[in-house]
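Please find one structure pasted underneath; my questions will follow.
With one protein chain removed, the remaining protein chains of the complex are shown where they sit.
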C-alpha cells in the first residue's frame, strides 16, 4: 500500500527524464492500422494533452498505456525500461492510473467502496475490510482535494458527473499514481463542472504527477496543458510545446488546419443566408437546417448583393 | 352464475335476448353436458372430518381431476371436508404431507409414486395417529408404511395385460410413449408390455406438458419407422396427440392408450383409438377417502392387507356404450 504524497508541492519545474515514453508505437488489428508511428513523452509535473477527432486513435493510445491492449510495433518504456503490459494491473503497478470517461466507477457502489476498489484495506487472513479506516481516509482525501461529499455511503451514481471524475482522480492520486491518464474527463460536463475538473487536473500536476489529458476541446487543453499532441487517423499530426503555439493555432490544427479554412469559407456563405431577413419573413419560417432551405437562402443573398 | 345470467337477460333489452338465442349453438357446449350422478345420495350423519388428498400431479391434469372427483364424491357422502393439494416434486410432496400432519387432519390419502421421498412423512403421520391410505402409485412400498390400504393398479400387471391384448390384435412393432421422465409407473407399464412382446417394443420419451413438441416427436418417429403398427400412449392426452401425429406422418399405425377421458371415450367410439386401458381413477379417489371414513367410523379395512386393484379394465368398441356417459360426466 503506497500512501499519499499529499499536496506539498514538490513539482518539478524543470522537465526530468520522461516517466512514460512512446517511440514510434503502432497498433494494428488485423489489417487495420489503428495507430501508426506515435511518439510521446510524459514527464513529471507536466500535462500532456492528446487531442483528436473521434476515431483518431486516442482510445487505442490510452488502452496501450493502461495495459488493456498491447502494441504491435515500436517501443514503450516506463521509467526508462521497455514494457509490454498484459493486464491493467501491471500498468497500475507501474504507477499508471487511468480514469475513464464513463467507466471510472461502479455506479451502484458507495463512494468509499469505489475509492478503495481494487486496493481495499483489509485485516486478517480472510480479507476483512477495514471499513472505518477506509471511510476516514476517503473523507480526508476528498476534503483535501476540495470535494465535499458528506455521505460516503451514498452510491456514486448519485453524484454529479464532475464529482465522479474528481473522486476517480483523487483515488488515482492517493494510490500513488505517477502518471494519470484522463480520458475525456470534461466531455460530458457543463461549464462549471468542467472548471472544477480542470482545477483538479492542475492540482494533480502540482503534486508532481505526469498527466495525459485526452480531450477534443482545444480550449480546455490550452487552459492547463504544457504539451500538445494532435492525433489524426492514427498518426501524430502536431507535436508542440505550449511556448510554440497559440490557442488559435491549436484550435485551427485541431479542426484540421487547411481543411478548416475551406470549411469556414463555405460556412461563412451559408451563415449569411440564415440570418433572418425582415423583408422576407417567410424565409425565416423555413427550417434553416434542411439543406434545401439553406440553398435557397444562399441563392437569394447572392442575388441581393 | 346461471341465475345471474337469467336476471341479466330479464333486465336487459329484448334484442339481447334475441341475439343470445340466435347465437346459441345447436350442439355441444355446456348445455349438453349431463349433471354428474356420482355421490348424489344422502350425507352420512357421522361427525364432520377433515381428510387431505395429496398427489404428485402437476397442475391441470385430466386424470387427477377424475381422481379428485371420486374423492370429493366420497367426501360429500361421508360428511368429510376434503383438502386437495399436489406437487410433482418429491420433496415438496413430502412436505405437503407434513403440512397435513401440522393441520391435524383426520386422515390422509396420498400417492407414493416417489416413495423414497414421501414414505418418511407417511410414517410420521401414522405415528401421529392419523390413518393413511395410499392410492395410484407405490404398490411395492406401501405395506412398509403401515397404511390402511392401497387402491390402484399394478402397473406391471396392467402392462402385461396390455401386452397380451396387443399380441391378440397382431401387433408387430409397438412404440411405447413415456410422457414424464422419472415416473416409475410409466416405466413399469412399458416394461410390462415388453415382458410379453419383447423386442417388438420401443420406448420413446416425450414431454407430456408440451403438446406441440410431443406431436412433432411422434410424427418424426413414425416417419422414420414405417414398420410401427401400434402406438401405445400412456395417457389420454398423449393418445389423441398420437392420432394426429400418425395422420401427419402418413403412417398406418393404430393408437391405443392407458386412461380414459371424455375425449378418449369419443375416440374409442369413433375407432380412432383402438382401445383404452382404464385403471378407474374415480374409484381410486373414492375408495382412498371412503376407506378412511370406514376405518374412522367402523374400524373397517379394505383389501385384507393386500392391494385393492382398480384396473386394468379394457375399453374398446364392444363395451364403450356402457362407459361413455360416465366419461362424458368426467367420472370415468
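So that you can tell them apart, the chains are marked A and B in the order they are listed, and the count of residues begins at 1 in each.
Here, contacts are C-beta pairs under 8 Å (C-beta built on N, C-alpha and C of every residue); 3 or more make two chains touch, one makes a residue touch a chain.
Here is the rule we use: contacts and distances are computed from a predicted model.
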- Looking only at "Monosaccharide ABC transporter membrane protein (CUT2 family)", "Aspartate carbamoyltransferase", "Cytochrome bd-I ubiquinol oxidase subunit CydA" or "Xylose transport system permease protein XylH", the name UniProt gives the absent chain is "Xylose transport system permease protein XylH"
- Given A:109, A:223, A:238 or A:255, the correct residue touching the omitted chain is A:109
- Item | Listed residues B:119, B:134 or B:218, member touching the removed chain | B:119
- Message: Using the touch definition from the top, which of B:187, B:229, B:274 or B:324 touches the missing chain?
- Response: B:187
- Item | chain A residues touching the omitted chain (full complex) | 66, 68, 88-89, 92, 98, 100, 103-109, 113, 116-120, 122, 126-129, 131, 145-151, 153-154, 158-160, 162-163, 171, 192-193, 195-196, 199
- Message: Using the document's contact rule, name the residues of chain B that touch the chain not shown here.
- Response: 59, 81, 83-86, 89-92, 94-96, 98-99, 102-104, 114, 116-117, 119-120, 180-184, 187, 205
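Assume only the chains that are shown with their structure count from here on.
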- Query: For chain A and chain B, what's the span in angstrom between their mean Cα positions?
  - Reply: 72
